[in-house]
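Left out: one protein chain. Kept in place: all the others.
Entry: chain A
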Amino acid sequence: MSSSSPKGLSRIAANRLHKELKEWQMNPPAGFKHKVSDNLQRWIVEVNGAPNTLYENETYYLQVDFPENYPMEAPQVIFTHNPPLHPHIYSNGHICLDILYDSWSPAMTVSSICISILSMLSSSTEKARPVDNDRYVRNCRNGKSPKETRWWFHDDKV
């Protein structure tokens, strides 16, 4: 799952990420922890399943990689280690969520992405992999980024 992003952040991207991080530290989204590191370009975010949902008391990790011209371009967001069992989350950690790809807007932030992902988890009614999981994961070998996938999005609700 190498996400090789060889290019560093632009000045604009770095500025914006500093601001985002500062805001996050002052006002972190409920259920998320940013794991402190000195790598501004890759954030590791701890996700805690919301109470009274299928994922209650479970902990997952998101890896967020920022492109050079963030926020004009969306970050790459994947689950690392053991991705939650969810109909829109593949076993390789890729997430089928439109705002991460076609519907990205530069006015979105890591924080707003996290909130969307948590809401996606919370509204799930079954713990299962997407039906096309095996085929998709097979096609993604050699560290293909989910941003290279032409996604057709699963139903919005769950």
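Observations on the model:
Criterion: a contact is a pair of C-beta atoms (placed from the backbone, for glycine too) under 8 Å apart; a residue touches a chain by one contact, two chains touch by 3 or more; residues count from 1.
What we mean here is this: contacts and distances are computed from a predicted model.
Going by its UniProt record, the hidden chain of the complex is named "RBR-type E3 ubiquitin transferase" among "RBR-type E3 ubiquitin transferase", "Queuine tRNA-ribosyltransferase catalytic subunit 1", "Actin" or "Armadillo-type fold,Armadillo-like helical".
Screening A:30, A:72 or A:131 for touch with the missing chain picks out A:72.
Interface residues of chain A with the unshown chain, by the touch rule above, are 12, 15-16, 19-20, 23, 69, 71-73, 99, 103, 105-108, 112.
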